[in-house]
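Only one protein chain is missing; all other protein chains are in place.
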Amino acid sequence: MPCILAQTASSFAGSWIATGDLFGSPFYFRMELTQEGEKLTGKYAGANVEGTVAGSSAHLLATAQNGTTFEATATIANGVVKGTVLEKDSDDKEHPIPYSFTAAPVPARPSGPPRRHEFTPTVYYRQYSAANKPVLTVNPGDTIHTTTVDAGGNDAQGVKRSRGGNPETGPFYIESAMPGDTLVVHLVHLRLNRDYAGSDDSVVESGLNSSLAVTMKDTGKSVRWHLDLAKGVATPENPSEHLRNYTVPLRPMLGCVATAPDPSQAPPPTGDSGGFGGNMDFNEVGEGATLYLSVFNPGALLYIGDGHAAQGDGELNGNALETSMDVEFSVDVIPGKRPPGRRMETPTHVISMGLEGSLDEAFRSATSNMAQWLAADYDLTPSEVAQVLGTAAEYKVSEVADRNSGIVLKISKERLGALTSQRE
Amino acid sequence: MPCILAQTASSFAGSWIATGDLFGSPFYFRMELTQEGEKLTGKYAGANVEGTVAGSSAHLLATAQNGTTFEATATIANGVVKGTVLEKDSDDKEHPIPYSFTAAPVPARPSGPPRRHEFTPTVYYRQYSAANKPVLTVNPGDTIHTTTVDAGGNDAQGVKRSRGGNPETGPFYIESAMPGDTLVVHLVHLRLNRDYAGSDDSVVESGLNSSLAVTMKDTGKSVRWHLDLAKGVATPENPSEHLRNYTVPLRPMLGCVATAPDPSQAPPPTGDSGGFGGNMDFNEVGEGATLYLSVFNPGALLYIGDGHAAQGDGELNGNALETSMDVEFSVDVIPGKRPPGRRMETPTHVISMGLEGSLDEAFRSATSNMAQWLAADYDLTPSEVAQVLGTAAEYKVSEVADRNSGIVLKISKERLGALTSQRE
Amino acid sequence: MPCILAQTASSFAGSWIATGDLFGSPFYFRMELTQEGEKLTGKYAGANVEGTVAGSSAHLLATAQNGTTFEATATIANGVVKGTVLEKDSDDKEHPIPYSFTAAPVPARPSGPPRRHEFTPTVYYRQYSAANKPVLTVNPGDTIHTTTVDAGGNDAQGVKRSRGGNPETGPFYIESAMPGDTLVVHLVHLRLNRDYAGSDDSVVESGLNSSLAVTMKDTGKSVRWHLDLAKGVATPENPSEHLRNYTVPLRPMLGCVATAPDPSQAPPPTGDSGGFGGNMDFNEVGEGATLYLSVFNPGALLYIGDGHAAQGDGELNGNALETSMDVEFSVDVIPGKRPPGRRMETPTHVISMGLEGSLDEAFRSATSNMAQWLAADYDLTPSEVAQVLGTAAEYKVSEVADRNSGIVLKISKERLGALTSQRE
Partner (left out) sequence: MPCILAQTASSFAGSWIATGDLFGSPFYFRMELTQEGEKLTGKYAGANVEGTVAGSSAHLLATAQNGTTFEATATIANGVVKGTVLEKDSDDKEHPIPYSFTAAPVPARPSGPPRRHEFTPTVYYRQYSAANKPVLTVNPGDTIHTTTVDAGGNDAQGVKRSRGGNPETGPFYIESAMPGDTLVVHLVHLRLNRDYAGSDDSVVESGLNSSLAVTMKDTGKSVRWHLDLAKGVATPENPSEHLRNYTVPLRPMLGCVATAPDPSQAPPPTGDSGGFGGNMDFNEVGEGATLYLSVFNPGALLYIGDGHAAQGDGELNGNALETSMDVEFSVDVIPGKRPPGRRMETPTHVISMGLEGSLDEAFRSATSNMAQWLAADYDLTPSEVAQVLGTAAEYKVSEVADRNSGIVLKISKERLGALTSQRE
């Protein structure tokens, strides 16, 4: 965890969040600077700094491991650093890239008791974008009570409020969350708020071998499900003969939870997923679950949406039982560290989530993510990581309905509780 | 289900199991014949028969859907049919393939009360071969109590009894089981019979992305686990620092259950898997499980082996907790139908097992297998199959440690119980 | 091919391109209407129309195959139809979706001789978006001469003109190109315009098994290549010992050629690919190649960029020899039909391009795309398609460096020339 120095308004020493400007779009990086006399050392965007201070001005030369150099001239005024930089690729010194930046101290976590916010959405976004204006600003520790429309954009009254494709509620700005942090989202309540859900009767491409493709060739119609909230079950509204008595237990979940991704990249559609979370369609993202997502932008910019009343593993029909939802969640921030991918926790398990172009790659991604988790949080050696994974791994398919296929790796907390040097 | 006719010793009418002989190796097929006057109709290896009978001789011409023809001359004596055949490919009539066959009536299920057999193995096989002599012959309904050595060939006393690579106990010959049938294997008891298991501390290729490959590059040593049968847990014998208190619940399972595959193909090694079952390494193949395997040879020729004291999903270390086992199982036969792949049942679920060259293909295979199961046994239409799978599918990774990767699809019996026209 | 009726300014009969408006974003569909007396029949967005006309007003009810209905009230004035619609899902009649549309006649191909346009870009886009304003409008048959910056945004003088990530030249608006058409792009000239290219010395994740991952763990630096345009070869600028004499033939190609995709979806980043083309990174997209891309927006909105001086199959380093380019290309439109995926043609081959989340799926996609091409353009039956593919297929890996992996299927024109009923 980075050491947050007491920063004074006129010293370069301390931890800074810098906002760079390259061809009009922002990008973020951190500076951790230490001053001894006129000498500056530390890190500039991960590169090693050698610099000198002269009054309120400084000159920095930072060199990254791959040989890229950053030469910066900076001034400090009122606790804000402004600089201009020449970035030079190790193999192309003749074509430096110029940019400017502004840096402010890494913010402290706001103090004060947690609050509960009521939020009624009026706009729904279809891209996880850092450019969408936050709809509400909250503190770490706060709780938000709000609603989501279904994947097709219909609200609790069945009124279409947006085009389809997982329109999202948010983004919520979480104070003090900065690029490089982890956003913690805990789902306190996840409640159904209408009596029907929409789905389909086909099987997605990733579930079809040639034999099943021929069997399924004439399917593809919409199926509406009745949600009996009192009994806690779903049934097809117009069941065909053999499904007359068929019921599915209601198990509300959110298909989408995301932070806004790196603003230097084009914002992804809300049906996509990545390091920022997104449309993960995992049926354990329900009441009581806690998600750990990387922060790429100031405020994190949290989006939620795509409620499912119930979903089989794989989300084989392309749609689950899609419905609107009443959601209450709390947020928190773990400063200065970032998970290597999507992670979550339920009352019984820690879970890493692999989402890649094939199940085989998703399996590797979930395994590698969990291995890093065990090494970082439980001090395990590679050999110990292998022994725990070999004996305790539980792998499920989360979904195959979207562009990424998902495999989750669950480890029971009973196993982890016996690891002897868990960090305090 | 084929109609088992009362066959007389001198009539061609009835259901026959034929053994063909092509270049010295046997192959099996069925004939279902009906006689009206001198006319014979029915099926010859699935092809439509037109034939004539003259006393104890018959002449048959059978035509398959793909145009292949079979021209046979046959005689019957003492209830046995002998024939010579010319098989002609639709596109190559000039090069017919000659062979001979002998056919006996499809056997009736033996009568009498079920028996319990004690069997002590003295030989262990490393191929699922139809050429290995059966070690014991039993009736459908019988129970066998026996033992298995561990994957390395070591028995309950730790004595090496075979080369490694999943040496198997068996093959057991089950009376009346014939090619085209289903063998049912119910695991009555699965008990550990020694106090240690062997494993490893590495991660298999299918679990490694480039980052984890670098992390794991120096692992690869053997790890011995102590099995505390009284407490029901396993612990590393020489635990490293952070695993000093680490325990894993014992959950005995069989890595291998197989029938002998098609004798016209080369017999697979016991580390392989296929339509015949084999090394499936699924940690729910434990006490109380029932497997449904295709029969390809008279007597089915059942093999079991590769006991695991416990195994995480995926069998990430390449080995699970490999140990010897005390096994009691019963067998039964479902005549005249064969599953499209590996299936099983536990007290709570029906399960189809996909085992293919990648997880993506295994996912499709498990899905297609279950879809066929639901259509055949529950009369579901394609649309209904999709709705049940979409809402009730539970997908787990069984293993990624062997040549085939495995995904299983589980459907809770609670869901299936509500399907309204399940076949009686 | 749709019949383009002679449309009068006051009749609903004819072929229309309609622009719908749903929550502020446009979407496009076609109407093909025939009028007999007061009766209207034909197609509305593919659905079967029954309608009635009363003067300049009409009432339409259209029913799609999946049961969705569209009920529209429309008026015509000055050759433009305006309408309001209620769309009802077959299984959810209670929640209709209201929208409005404006329709104009499907435009005729502009007449007049082809022109050649000089275009100097001043802005470069990093999303294939229908919302970017066209930089130039041209007619089918016209030729455009322009330049592209390299993948990092640097121009022929090595000046950074944009952030990196495949900044594109365009979009170009092609008159009469309408959603549902095919855009034809022929690369007349593709010439290098500077003497260096940038690349890397690592291998991308998709090329690494665990052994190669360990070998490559310390690579990852930039490599600059000198482009000797006179000799037609590239050499590393600062070659290490064994590459002192190493040369690669220059073979200029474009990594990106794209139309703007469906405007109802979030615009993809320029490093992505899809049905619209995009970042395909196939080293035969060079001088003399012709691409066939689907049109999703009026004017097609063509983007080009990401020039490579040379690229090995797979683009294993993540970057090829990235450089700026001098490009001349002509455009054309095939009205009323759209390929099922990306296709192209070279002087010797027709080529279908599969780009999916894994090579296995890309292989299937390329195969299916070519099968549809052979069936549609050469009248082949499924059996004939299989025979041609089985004997003439040439499969190459195009790339594994981006989110989609690519396989191309090439069929020699020598083989196709012998097909006897090629459409005239």
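In order of appearance the chains are A, B and C, and numbering begins at 1 in each one.
As a working rule, a contact is a pair of C-beta atoms (placed from the backbone, for glycine too) under 8 Å apart; a residue touches a chain by one contact, two chains touch by 3 or more.
What you see is a predicted model; the values in this text were computed from it and never measured.
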Chains in view touching the one left out: A, B, C
Of A:Q127, A:T147, A:S162 or A:N209, the residue in touch with the unshown chain: A:N209
Full-complex contact with the absent chain, from B:E175, B:E356 or B:E384: B:E356
Touch criterion as defined above, residue of C:G46, C:P98, C:P114 or C:G312 at the omitted chain: C:G312
Residues belonging to chain C that touch the chain removed from view: 199-203, 206-209, 211-212, 215-216, 218-219, 221, 223, 234, 236, 240-248, 310-317, 320-321, 340, 358-361, 363-365, 367-368, 371-372, 375, 378-397, 400, 405, 407, 415, 418-421
Contacts of chain A with the absent chain, listed as residue ranges: 205, 208-211, 213-214, 216-217, 358, 360-361
Sites on chain B contacted by the missing partner chain, in the whole complex: 22-23, 25, 66-67, 89-92, 94-95, 97, 126-127, 153-154, 158-160, 162-163, 165, 198, 220-224, 237-238, 264-270, 356-358, 360-361, 403-405
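As a working rule, only the chains that are shown with their structure count from here on.
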Relative to chain B, chain with the most remote C-alpha centre: C
Where chain B and chain C are represented by their mean Cα positions, the distance between them in whole Å: 49
Rounded Å distance, chain A centre to chain B centre (Cα mean): 44
Chain A residues counted as touching two or more neighbouring chains: 221, 223, 358, 360-361, 405
